[in-house]
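Removed from the display is one protein chain of the complex; every other protein chain stays in position.
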Amino acid sequence: GSGGGSGSDTDSLVISANAIAGGKNEQEAKWIEEWVIPNFVDQKKEQDDVDVSVSFDASGVDDEQYKTKLALDLQGGSGPDIMTLDGIWIGEFAQAGYIKPLTEVVTQADFWEGWDQIPEAVQKLGSFENERYGIPAGTDGRVLYYNKDLFEQAGLDREWQPAGWDELVEAAEALGGIDGVTPVQLNAGTAMGEATTMQGFLPLLAGAGEHIWDKGKWRGESDAVTETLGLYEKIFADGLGDPLLQQEAQGRDKSFEQFADGRIGILLEGDYFWRSVVHPELGIAPMEDRDEVVGYAKIPAIEPGKGIHGQDFASMSGGSARVVNPETDNPELAFELLTFMNSDEALKALLEGEARITARTDTNADVLKDDPMLTFVADEVLPITAYRPGLAEYTRVSTLLQEATASVVSGSSAEDVAASYREKLEGVVGGAGNISN
Amino acid sequence: MAAITMDRLTKVYPGGVRALDEIDLTVEDGEFFALLGPSGCGKTTLLRTIAGLEESSGGSLRIGDVDVTRTPPGSRDVAMVFQDYALFPHMTVAENVAYPLRIKKVARGKRTEKAAATAGELGLADYLERRPGQLSGGQQQRVALARAMACHPRVFLFDEPLSNLDARMRLEARTFLKRLQRELGVTTVFVTHDQAEALALADRIAVMESGRIRQLGTPSEVFRRPANTFVASFIGSTPMNLLDGVVRSRGIEVGGELLPTPPEPAGRLVDGEKVVYGIRPEYLVHSPTAVPGSLTGEVRVVENLGHAQLVTLEGPAGFVQLVVDEDTPVALGDRGFAVPRQDRALVYRDGELVTAGADPTGLTAGARATGAT
Amino acid sequence: MAAITMDRLTKVYPGGVRALDEIDLTVEDGEFFALLGPSGCGKTTLLRTIAGLEESSGGSLRIGDVDVTRTPPGSRDVAMVFQDYALFPHMTVAENVAYPLRIKKVARGKRTEKAAATAGELGLADYLERRPGQLSGGQQQRVALARAMACHPRVFLFDEPLSNLDARMRLEARTFLKRLQRELGVTTVFVTHDQAEALALADRIAVMESGRIRQLGTPSEVFRRPANTFVASFIGSTPMNLLDGVVRSRGIEVGGELLPTPPEPAGRLVDGEKVVYGIRPEYLVHSPTAVPGSLTGEVRVVENLGHAQLVTLEGPAGFVQLVVDEDTPVALGDRGFAVPRQDRALVYRDGELVTAGADPTGLTAGARATGAT
Amino acid sequence: MTPPPDHAAVPSASDAAPVAVATAPAGPPPSDTEHRRREAQRAAGREGARRTVAQIGFYTFVSLVLAFFSLPLLWLAVAPFDANPGLSASLPEFTLQNFQVLWDNPYAMRSLGNSVILAGGTGLLVVTFAALAAYALSRVRLPGRDMLLYVLLLLSSIVTGTAAMVPLFNLATELRLIDSQLGVILVLSGGLLPSAIFILKDFMDGTPRSYEESARVFGASPFQIMRDIVVPVVRPGLATIGVWSVAQVWGNFLIPFLLLRSPDQYPAAVVMYTFYTEGGQANLALISTFSLLYSVPVILMFLFVSSRYGFRFHGGIKR
Partner (left out) sequence: MNGSKGRPLAGAPAGRTGGSDAAGLGRRRAAGFVAPAMLLIVAFLLFPALWTVYLGLTDYQLTGFAAANPQVVGLENYDRALGDDRFSNSLVLTLQFVLGSAVLGQAVLGFAIAWLMRNRVGALRRTVEALVLLAWILPSSVITFLWIALLDRDGGTLNALLNTPGTAWLLEYPMASIIVFNIWKGAAFSMMLYAAALGNVPPSHLETARLAGAGTFQQLRDVVFPRIKGHVLTNLLLISLWTFNDFTPFLLTAGGPENRTEIMPVFIYRIALESGELGFGAAISVLMLLINLVIALVYMRLLRQRKDASA
């Protein structure tokens, strides 16, 4: 290995991920320790008769702390050979020179057969400025969940796919007629944190036709931004959403509970919601009749064809990618291990039969086949999805967006908020030169 | 009016130490009364109980005509001077002296005036603006006195006020204190473990041991006729010689020598009984040559007392100390003879003085009598 | 061998205080030497300079034949007993006593044995395993002594070792110390501010004032013939009467009375010159009736000294104190007369004793002479 | 409420003429005695009432303090034994399962050992070095000594913050102290030393000089004096600083996390963070149990030190 490495006599590699046995992300930690490492070592021995040693630096802490530690390692020219990074860190790490495009590190990078199994859109997760930096490990997608029973009660169809924001608002207004029901939960405010941006503002903005970061510039007071904030204004000013819920620290958990209780009509969330929140057995707000009651629909563009890339629908995705440290002593071997970890076989070993969206189409086809919802996300959403910019400034921009939605929710007009957002943005991204309208 | 009357006053500390054991005692109005005794005998406890700083566990206490057993210290109208003076270091002399008046809410102008007057009486007029740290020990002591005097208490309580002064200053302070008390006429209880101080200052002395009073009397009573061997060995600037003896028909045999029986216990002794023969070093007359009826021994130590010498003889009776005139030559190793002054010798049986009549402790008759006045 | 010789020894503290001012002094081998003087006169400084705890600013110091002016304290072969004893609170008595031996790298077994022996000599055998906090003051003092003795130093230095004891224990300790030093024969310098202690213990005394020696001599020299009024007022358990007088042809006029001129200065006085007439209270004889050539006054204070009384008269000569026999009745307010013992009266001119010849301070001739031996 | 004791029995004598001399013995009128007696009785009555109120007040206060300081601890006593601990200290469904889980966890038990190494090492280093330095600073007058101490005290506040992690990390990298427990110990010691010296110096200032001088006259070297006399005498202070620095290290997460690589070396503070789910939710069963295990060593240490050496401060800036 390089920094974390041991002696350089035999070929040795170090893997690092924010996972630890007996703790956070235990599944991944166990998989690396008990499946990846022994199998890879055996395979090298059998195929090439090479002794390799692979070790795993486990940790189980907040993502920020894990990121900080990696960054400190990398800026000092050391660090693990293979590391798991959140997709949105790729850009900032690349800009800092901590990681390099795969082709610069490994000559064979483009010739991995696995690339074909990963959709173009998903590959963005491990890419920055059209260069591949790593292999995406898994992803997700955002949709609109709705309560079919409530729809029926409001006189709407049980099967629903809005084609534009108007239809969304219409449905909400219809739901507004039911007592004790909040028609729409659209995450807003700072208490929700990144959920406001990822499960709220950004997918809508994509529907309005814009990325928050595009062609090297951040979006300021653009029409799309104003329109997106306008939707917030519409929903919260007209009583279609519950402003108080947006301020509580446990607001997000509460919204989950309320949805499960049948007190929220429509909710924008990722597939995590389906898998882990309302899952009849494993969920934290389980719904026994999930499969009958919970409907899901793609997030519509403001009007058909007005979304990004002229799409009718939009979504946002996140996930992590595994990256090779450019400073590694054994780039080829590291890449071999990396591809090994992202093989169909390996991913299936990781999931142990659980349904979850991976980056690979072939894997997804197998593991998702019993879950119509995840299949829906894999088939319908992932092709139209977008990813957040992996830039250092992103977290601060995200905070500004959260604050902006909070202002709208508490009664300011979308135009005013957009203007003041732009003003603050200048301070955060280093001047007007980095902002486009 | 401001006599202090203690009736079976008892103090048991939480740990179980019986520091005062049913003390019956009356300190007369205007009297200068000394409490004397070894360390830990309860002197400070008695003083603090009078002041109200310790709550008594039993018995009653009156100051003047008023039962103050349960009165808080601030309302007993007593003033106390502590061994360390307890001057507040952050206040000037004037502020220190005025402090009790300030607590009693005397107006500023009036109390400044009063404090200055009191301090002036004690010769502190020039130091009013100094802080205690800038004063000598003797001056500090006077500030403490002035503070105690400032609110005209009915009783003064002094806890070893002189023991922090150096030997020279102690002598001066002692004379000063005595004169001051005479002039003020305030009832005063004075604690000390220095018997010379007690003898020099007090109208009456109580000698205490483990929470009890062992003798009560005027200084000369206590000095001349200690009621028991405890008091005998405690009082006197040089300790009394207490020698084991056996009563014989013609006298008392001490260390093989037959000494004449002192007149007082003469008829009260039984032949052959064991007694203790007590004689102060001052009442032994030195003789370089053998004298019948004298104690003898080899000169072991000679200590200069200034105008006299304290000579320690080691002989068949053990160590015997005697005071010898400064002009008498005494050399180490010499043989010396000590002739007792018969009228000053005392005889103790079972530790108690053998007397002609009245209780020498001054406790039963004495204390009761004074208590009744 | 272990005499201590100081030659123009000077100590100036960083702040500029001249604590020792060119001290010339020789302490003889085996001598018990007392340093006496008021607070702040430099006694402790002198002792500490001998011990090496302070570095002298000038002059030289020899112990025995060796110049130790620059030797660190540990190599001077002296032992010091501090006023607070400085017993190590975390060590047992045995460990405390053995500590100097431990520093000198004596093997454990041997030093335990030696410490036990030394402690035994001082009657501490039963306390070897106790810690200092569990001992009485007197026992602590003996532990400190034992520790000082344990390594057989050539010089003992004692800084007020008795001042922490209560009055009674002080007397016993003093006798004990004296006997011990006699037996060991080690050169000893003893600091005290209690003149009675110095008189009782010392072979010779140096009286200091502001960094200088004002008189050097045996206790009786210092007591009987104080070289100056400073020493006169400092020495004696009751201060000497120092009365302003004027020389007349037939005597010295003090407070209107003509007192006979003492024999010694007789021929050396000039008519009409102002002098101070000095007489100790012990050398004034009391008379209730008028006697020619006596001092008179009204009895103001009577202090009981045990076997005698200290009477203060206030008269034309100011306050006069005299010692009166215990049997003589003296009442406050009485008129009293005090007749000086002529042979004990002293005359001071400009603060210095008027003498027949030799320097009474014992400084020039005496110190030089002893210094030369 | 009791009336303020200030009014208690102002003796009438204090208002009398300021001539105490000679006037006192002349008996005052009988009404004065009566007045005094009444005052004394009233004062005694008030004193009784005041005392009762004071007693009640005292025990109320003590109960409140006891409640305040023990209430939060309740959870620690209950939750570890609860099969389904929530954030309430309810009656548990008793189980020791959580302990079993932790016992089987590959890092949990070992991390306690690591914590002991880090905390013990740092404590030892801080106590030793701070004692030496505080002693020298207390005994020898160096120009600007007090200023130096204050400045270091202030600087220690920067370094214990997060902003200094880059310098610390790079320094450790340069010194090859990454992934070494020694590195963690050294870095932590550097941050703790100024406060330790500051507090210990007060203790050193309080030891009587005569102890040292007397040892010095016997020929003891400064080091021997320090070892034989000063250290035993200021032992409560050293114990205090020792416990303090151990407690500081025991709870420190950031430095060991940043400087250590292999999970085998992680102290408990770092391992404690791993008992969270993927979604960031705390696994209360494990966390409460681990908290208990994690607290036991410091509590034991505290009990040991306080019974053995006393645990107190001398204190403050004197003179």
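Letters A, B, C and D mark the chains as written, and numbering starts fresh at 1 in each.
Following the convention adopted for this analysis, a contact is a pair of C-beta atoms (placed from the backbone, for glycine too) under 8 Å apart; a residue touches a chain by one contact, two chains touch by 3 or more.
Being a predicted model, the structure only gives us computed values, none of them experimental.
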Completion exercise
Considering the complete complex, of B:94, B:151, B:275 or B:324, the missing chain is touched by B:151
Exercise for the section: Would you mind spotting which of D:98, D:114, D:156 or D:265 touches the chain that isn't drawn? Expected result: D:156
Problem - Positions on chain A contacted by the hidden chain, ascending - result: 64-65, 67-68, 71-72, 75, 89, 91-93, 95-98, 190-191, 247-249, 391-393, 395-396, 427
Problem - Sites on chain B contacted by the missing partner chain, in the whole complex - result: 48, 51-53, 72-75, 78-80, 82-84, 86, 88-90, 99-100, 103-104, 131, 133, 147, 151
Exercise for the section: Write the list of chain D residues that the hidden chain touches. Expected result: 4-6, 8-9, 58, 61-62, 65-66, 68-76, 79, 86-90, 125, 128-130, 132-133, 135-137, 139-142, 150, 152-168, 171, 186-187, 189-191, 193-195, 197-199, 202, 209-213, 215-216, 219, 221-222, 225-226, 230, 240, 243, 247, 250-251, 253, 268-269, 272-273, 282, 287-288, 291, 294-295, 298-299, 302, 306, 311-319
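Everything that follows uses one rule, which is that only the chains that are shown with their structure count from here on.
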Practice task
Using mean C-alpha positions as chain centres, tell me how far chain A is from chain D in Å, no decimals.
Solution key: 46
Fill in the blank from the handout: Between the Cα centroids of chain A and chain C the separation in whole angstrom comes to 94
Problem - CA centroid of chain B to CA centroid of chain C, Å - result: 26
Completion exercise
So chain A residues touching two or more other chains come to none
Exercise for the section: Could you list each pair of chains that touch one another? Expected result: A-D, B-C, B-D, C-D
Exercise for the section: Would you mind writing out the residues of chain B in touch with chain D in their complex? Expected result: 1, 29-30, 64-72, 74-77, 101, 103-106, 114, 117-118, 121, 149, 151-154, 183-186
Exercise for the section: Report the residues of chain D in contact with chain C in the complex, numbered from low to high. Expected result: 208, 210-211, 213-221, 224, 228-229, 232-233, 235
Problem - Complex contact set, residues of chain C against chain B - result: 38-39, 166-168, 171-172, 174-175, 178-179, 182, 193-197, 199-201, 219-220, 223-224, 234-239, 280, 282-283, 300-301, 303-307, 310, 312, 326
